Each structure stands twice: as C-alpha cells, then as structure tokens.
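Mind looking over this structure? Questions follow.
All protein chains but one are shown in place.
As written, the chains take the letters A, B and C, and residue 1 is the first residue of each chain.
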C-alpha cells in the first residue's frame, strides 16, 4: 500500500473470521482499534499487534497489520523486544485480563516501570473466556460461576489502574468496548503517547459472564487526564471500576530503556576494534602486531 | 524440644556458618528473626522459613526451624502451598529484592491479593548480590554500578509498599537491618497478623552497594499503623523510602483462600460415595446395583 | 474382534448434538452396552459446528473404530471441517434433513446410503419438541439402543425441567425412531439384531456398577483415592476437568485446592504442600508443563514427592489444544536441566486412568520424587463406559522418620545415604526433624556443598532409588504371544490392542507390550517380555517416534524394530495399525 492512499478502518481488518462468540465485547475493541489506526493514518506495515493466549488474544490475526500471537502471558516482553529493537514502529500489545494480570502480571509491573514506547490494551471481562469460564484476577471474590472456585475465588480483585500507577506507567486509561468511538479516541491517544500507555477496556464476555451486558448502564465517562501522580491516586480512591477516560498522562515521557542506541558507524571497524581488545598486545598497552 | 522449655534467640540459629560477607545487612535480619521467634515462644518445629535464591535467600539454613531453599523467585508459592495445606504452622517466606520483585513479582502481587496466613520478609539491598551486583527493581534509575547497565537501569524504581497496598496486602511494614530490636518487633507483629503480612527490610549490601552503609543516617521510625487503606495511600505519597514501622494493618483479616476446609469425616465412605457418582446406576437416578 | 456400531451426530452450535450424543451413550450404559463418545468442535469459541462421535459395543471398547456406520446431520454447517474425522463405512447410513439443503459433496461422494428425514419439521410438530431429541430417537433406533433405556435416561436428565419438557422429549424420541425405521426399512438396522446380552432398560444388574466417565475425572478420582489432599490449579485445555473435578471433591475428604496465578505458582504450591507432608497434585498440558520444568528439577533435587498429570494435546507450542497427540514424552522424560531422574507413567486407556493415577501418587510418595503422568486429550475427554478398577487402588505411603528429640548431638540427616537410596523424611510439625530442603547440591544434612563426594553421592543416591525399586507388574501390560511384537503406550494402546485382536482373527499372532512405566525404562522386564520375538513395531501417536527413540537409547530392541507413528489431530484407528502389522509380517515373510 502506498503511503499516499487514505485508508479506512476496514482496510485494517483481515479476511479472517473471528472465532469470538456472537456478541462478544472483543468485536467492539477490534472496531475501535481499526478506527484509531485509520484516524492516525498509520501505514499497516508500520504497526504490529502482539498478543498472548485467550479469546481476546486472537485479535492480531483479524487485523491487516503485522501480528504476533505468542504464548500465554508473554505479549508484553515480545512487544518490548520489538519496540526496543525497532523504535520506529508502532507497537501495540494486547490480550485478556487472565493473560495480562494473572500469568502475565510480572511483565505488566515491569513494563509499567520500563516505559518502552508501546501501548498495552487489555480486554477485561473478569473471566478466562478461552478455557471456559474460570475466575480471573479481576473477578469479584464472590463470583461463584466457575467449577474451579465453586464458592468464588474469595480473594480481593486486582486493581489494574492502581497497580499501573504504583508501578510507574505514564499513561493510564479505561475504556468500554460498547463505546467504540470513545474507545477509538482513547486508543489513538494511547498510541500517540511517547512511552508505555496502558488502557483497560471493559469488554464483556457474553458467554461466561452474561451479566456483563449490564456494563452499558454502569460505565460513565468520568476521568479527565491528570498530570500529577498523586492526584491520580486520589482520584482512584473513589473509583468504582466503571469510570472511563484517560486517568493519567505524565507530562514528559521517561527516557527510553537503558543506554540510547548509538549510530552504528563503520561496523567492520568497530568489530575489528573489539577483536583487538582481546589481543595479548593490549596487555602491554599497545595495539597489536602489524608486521 | 519440649514445648515447656523456654528458648532463647540463639536456639533458633543453626550451626551452619553463613556465606554472607562480613558486615552484610542480612546478619541483622537473622538476628531479628531469631529474636522475634523467641519472643513469640514458637516451637522451632512449628515454624518454616521458605526462600528463593540469592544471598538473602540463604537465610533458612541458618535457622533451626524447618527450611526450604527453593528456586529463584518462587518462595511465595511454596510458602502459600505450605500455609494452605498446614494452616496450623507459622510460615515465613523470605528472600531478596531481585527474588521477590523482579523474577518473583507476579507471586508478590497475587500473594498480596490471596491473603494466605504467612509473613513475607524481603531483604532489600537494591541489588543482585549473589550474581555480583546487577541492578534490581529497587535500584535507582541512575545507579551505574553494574556492567550490565553501565549507564544505570534508567527506569523508575519499584515501590514495594505502594504495590503491596494496591495489590491488597493487609499488613505492610518497613524495617531496617541495622535496628535488630525494632525489626524483631515488626517481625513479631507481622508473624502474629492473621493473614498476609509484608515487611520490606532495608538490608545493606556491603560489597556491591557500600554506599548503603549510610542507611543508618537516613532511616527514621515514622510509620504509625493505619487501618484505612486510603489513609495509608496518602501517607505513602510523601514517603521517602526510609521511613520504618508498620504502615498499614487492615483491621480484619480477609477470609482464607477459596472454600474452607471441611472436616474429613469418614474418608473411606466419602471415597465410596465419589466412586458411586461415576456409576451407570446414577444415570437412571438410583444408587447402583446391590445384589 | 469387537462387533460395534459407530455413529456421528453433527450440527451447528446450539443444535444440541453433544447432549443427544451423551444421552445416547448413557442409555447404552443402562442397556448393558460398552462404548465411548468423543467431541469435536470447530474453531468458534461457542456456537460453531460440533460433532458427537460415538462407538457402542457389547464388549469393552476404548477407542474409535476405523469408520462410521451412521451419520445423523441436524444441519450441514461447515461439515467439511469434520470430513477428515468422519470416514464413513461402505454402506453407511446418512440421515439428512431435507430442510437444511442438499447433502454437501464431502459427504455425498462417500459411499453411503442417504436417507432423508425432516428432523426439524418433526420437532416443530411437537409442542416444545427439539430437533436433537428427534435425532437421538433416530440414532438410538439405528444403533439398536433399546428405546426403554433411552427413555429412562432422558426422563432422569430432564426431570428438573418439568413434566412438559420430558413429555416433549419422549415424543421426539418416538418420532425419530419411527422415521428412522421407516426410511431404512423396518427391522433392518445396520447393526446386528438385538442380541440376548442387551439388558432390559428397566432391569438392574451388575452392568449398572460400570463407570461412565472420562479419563480426566478418573485421573482425579485415582489421585484422591491414593491420598492426594492438595491441588494447585491453573486452567488449561484439555486438563481443566481434572482440576474442576478435584475442586468440587477435595473438600469432602478434608483436602484443599488453590487457584494459582500461573503454572510457576501451581507447581511450587504443590511443592510447599508436599514439603508439609500433604500429598499434592497438579494437572496441566504441554505449555504449562514447560513452565513447571525448573521447579520439577527442584522437586527432584530436594526430593519432594508430587504428581503432575499432563494431558497431552497437539504440539508444539500452543499447537491444537483440543486435539490429541502423544507428543510430550520427550519433555516429560528428558526436559529437566541437569541430571534429574524422576518417574514418568501413562495410563493405557480411560479405564486405566484411576489405577495409574493412584500408582503415580504412591510412587511419588514412596520414592520422594516428582512423577509425571502422561494422559492425553483422547483419554481425558472421551466419555467412556468402563468396568470399575478391579483391585485395590494404590495408596500413598511416605517413609517418615523423626529424630529422637533428645538426640541433639546431630542434626537431622534428611538426605542420608541409604542402601535403597530412599532417605528418611520428616516434615514440619515433627520435633527434632528440622532440616532445610535445598535445590543446591547438598550434604546428607541438606547443607549446601560443592564437594565432589556430596555431589556424586547424592546424584548416585537419587538414581539408585529409582533404578533399584521394584515396580512390580504394573510396569506394563502384556497380551498375546506371537513372535511379532508391538510396543506401545498411553492412548495408543487401545487401537493397537484392537489391531492385534484383528490380526489374531486373521491368523497373525501378535504380542502386545503396553508400557505403563516410561521412565526409568523397565529395560529388563521389557527385554524379557520380548524374548523370542522376530520383529517389533513401536506404535505411537506423534511425529517423530518419541518412545521409539527413548527405547533405543535405553534398551536393546529386537532386530528389526520398526517405528510406526503419526501425529494428530486425527485419532489413531485400529485399521491403520493392522495395516502396519501386516506390512511388517509381509516383509518378514519376503525376507524368509
């Protein structure tokens, strides 16, 4: 595709038919994503969507950009490797609440700290959809809908936004799959943020959490972007989990990870110099034997 | 050892000589722990100390209680399994900041949520001691003391107390290895707490972070136990990382994980009943064939 | 050879083919039949096309047949997805609903007799009627499952939905039966006429004590019966049912289950519980097993008993989670870093899952080692009618030792060098038994050591305890006595066994060795079992012949020994194995 062509949202969709159940919230997320990409005018080959395993993690193949459908819980490190190695690309990591907060929780913590330039979009349905409906970290302690925890998980639900803030994320937002336009706007903002941007999307699982069809009535666009971490914390203390919008946007992006990439210069010469560091000649302070 | 005998701190030490460098902060932690155990009058065989890998994780073998020196990063799940399977024991998980916050970060998050009855004591020296001094999650972004990150890790330091609070821990404290008496008191409180208790101990690494010898001048006993999560958050917003004491103590322990253990009753009869659930007889609604 | 009848019920999501299939299998059980039912789904998470694949017989059967005698299609949605899985027998009966459009080519081109029944119309004609109940009536009639048994089962299953539902279903059954007998010609079902060993649906009898269950449930039960009282769980297909079964049952025997954040946690939680003296198990599949590898090595080094039930699915990586393959033998045996000998066992059929799971628990506890039980999707998720286990199930018995508590001169020698390699083992709560379990190379006391004598001594000890243990007759099952042998394992055992029976019926005697103990390799038992054999075939359901390579590494196999194997997703069928056996035989004859 030539850069000049103006692409529509549908141009960011592939021909592959989603495996999702009819009515699954993830359809709305796919729509919002394609809308956001079109809105930003990004060339599909400059975008990569990276995921783990779960219903939601099937998303990459339904787009026309580069995709990576990895293993359960590891979307973020794959995305980080790609973003660090190829900083000119637009990298979006995605997946479910189980993938991201349960098995992938450690990468979430450290991705927030590391602040590589990528967007992390979690489709949160408070359940493991793909494995037929077990409790996820965001399930309520008394949700007794799974045979694995017949009396409910019995433990406090995971608070994604608070954790992201504690861990150091610079951009934090919440969206709702039932509001594709709002979600597309939030996504576009997240993608444009020059660092790690986290976006929790409430995305109902029609099959194992049919009660989530009520989300529509519960959500309200209440967050206004705050630039101060402490204020954002205070705002969260009264959050009911259904407020949408951008909660926090750190004014300056933290520096890129570790040492900045240096110009490659003359590679052959550099390698030569490195090899010379090993020579015995160096041990007496000179540059080697050149007859 | 008979329960009647009054044990002294030294009775909780083993004959094994620590591998730690002379002056390592972990000696102070060992002393405080044995003091706390003696103070609580716990029988050594009723206590288990579980660790991962690192200098600090060597601690269990230096005690006379049951110990488990597992693999890197997995102290908490081992301790959780033990605490859930044997609720009458006193279970203490321990290790370093690398073990607990880097490779073990996910277990930390979920142990805070799960609230099993155990104590987690992190010896935080903001470095990987055992592997010769690389940056850990709690290292400052500009700490350039490691060849692996010659310009410093460049990313925000991990905030253990904030994360613990966000994740749902019910007891959160900070101690200092240079104050074994205060630390012993905090430890005793943590051990007595009927749920998950987290204790970050500033424990200098004399070898790779000699500048930490200054901690003595920096720490101050400033936390007073708060019972309100939001207040604790507010308190943390002004924390400099060197305030010690109990920050947070949730008034009521959350329930034990998942379903409560039921009386075993007659095992043989229970197994028999379970086997009968498989029979064809059940498919017609009766109890099987008994000629 | 087992005379049997195989049938498939297909339809789109929501059509209820799985319910119909399961009711038919249950009814067959009530009627004294044996049989099994596998489920096949399209890629949609829910609501896609589905097929219930049944086989019914008057003798025990535990594997699918070569092809299907009957196909009842509620509709044709995406039937081509199942074409590979649905080989139709010559002269098979195909029941098509004309209201669903023409018979698709993949089906029509197969040699079968197509009969039309307006299934959905029949259902619509009955108030509250449902097409899948009509299909059940059709299938039962053509599969010769007594109507009384079907009715009994349906009444019981629908009771909670009220009398009207039951009545509607019964009417549908009758309509289906009548239509089926009409279109196919009365009294002419493709299977044999009702034989004397079909039990009256109402009659009680020993057949009602048979188990109707899948291998996952059976595995959970065997573990529980052997003494497992702790489980840490992270869901994964196709192992989740083991965990779910235990979640509901452990509390009844004073046990506990924890849902873990991931498999790194679940395996270590099991280690913690077992260190505490409580027998522990977790269940997983390939990706989860991969994540447990490091900590399994810890369990080997620290000598912590535990069982991992690994339910294999198509690999590598995420592979095909819903399909069966015997593909994790390599990782199960060789996957640990360092020298980490442990035990690997596999059940040889659904009926063997409970005894093998119990044995796994008892081996783990006795030998203070992790045991990996290799089940697979075919065993785990195929609902099967089996005889309950014959003998007593094995039970956990851990060697315990407590230091005399006034003996303070020496600390507890947890890893003492013993002749049989099994050391005393205390556990928290026992006074005087304190020690620190360690994954570092350690002394007999458990103190870290880098000395050669400790390292080599403990390596020797841990190998010795596994190699010198007497595993008894459970190491493998032997059948037949020909001078051609087949070696196999796990779920391949049942199709191989049936292939051997068929070979025997054609006059070709075959000796079958089904290994239950996969590591350490029972080399001397195996070599004895193969005494006098002229040629050997190693059959398994994977791409590279993992058992074949493993046996080459550790035993002397007869010459020639051929490897016959192929990967999933299609199940192994007796006919293809019979073909391989006949090929080997012909080769020998030609050479002779």
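The rule is short, and it goes like this: contacts are C-beta pairs under 8 Å (C-beta built on N, C-alpha and C of every residue); 3 or more make two chains touch, one makes a residue touch a chain.
Computed from a prediction, not measured in an experiment: that's the story for all the values here.
S.K.: Looking at the whole complex, which visible chains does the left-out chain touch?
M.R.: Visible chains that the missing one touches: A, B, C.
S.K.: Which of C:301, C:343, C:486 or C:572 touches the chain that is not shown?
M.R.: In the complete complex, the chain left out is touched by residue C:301.
S.K.: Please identify which residue in C:281, C:340, C:422 or C:510 touches the non-displayed chain.
M.R.: C:340
S.K.: Which one, A:41, A:251 or A:285, makes contact with the chain that was left out?
M.R.: Of the listed residues, the one touching the omitted chain is A:285.
S.K.: For a quick check of understanding: of A:35, A:69, A:132 or A:159, which residue touches the chain that isn't displayed?
M.R.: In the full complex, the listed residue that touches the missing chain is A:69.
S.K.: I need the residue numbers on subunit B that touch the omitted chain, in ascending order.
M.R.: 19-22, 24, 53, 55, 71-73, 102-103, 105, 128-132, 134-135, 137, 146-150, 153, 207
S.K.: Footprint of the hidden chain on subunit C, which residues?
M.R.: Residues 43, 81, 84, 286-287, 289-291, 293-294, 297-298, 300-302, 314-320, 322-323, 325, 327-328, 330-331, 333-341, 438-441, 448, 450-452, 455-456, 459, 463, 542-544, 549-550, 552-554, 566-570 of subunit C touch the chain that is not shown.
S.K.: Residues of subunit A in contact with the chain that isn't shown?
M.R.: 1-2, 14-16, 19, 43-48, 50, 58, 60-61, 64-71, 73-74, 76-86, 88-89, 106-107, 109-110, 114, 257-265, 267, 270-271, 273-275, 278-281, 283-286, 288-289, 291
As a working rule, only the chains that are shown with their structure count from here on.
S.K.: Based only on mean CA positions, could you tell me how far subunit B sits from subunit C in angstrom?
M.R.: 40
S.K.: I need the residues of subunit B touching at least two other chains; which ones are they?
M.R.: Touching at least two other chains: 106, 109-110, 114, 257-259.
S.K.: When you check subunit C against every other chain, which residues touch at least two of them?
M.R.: Residue numbers touching two or more other chains: 257, 259, 261-262.
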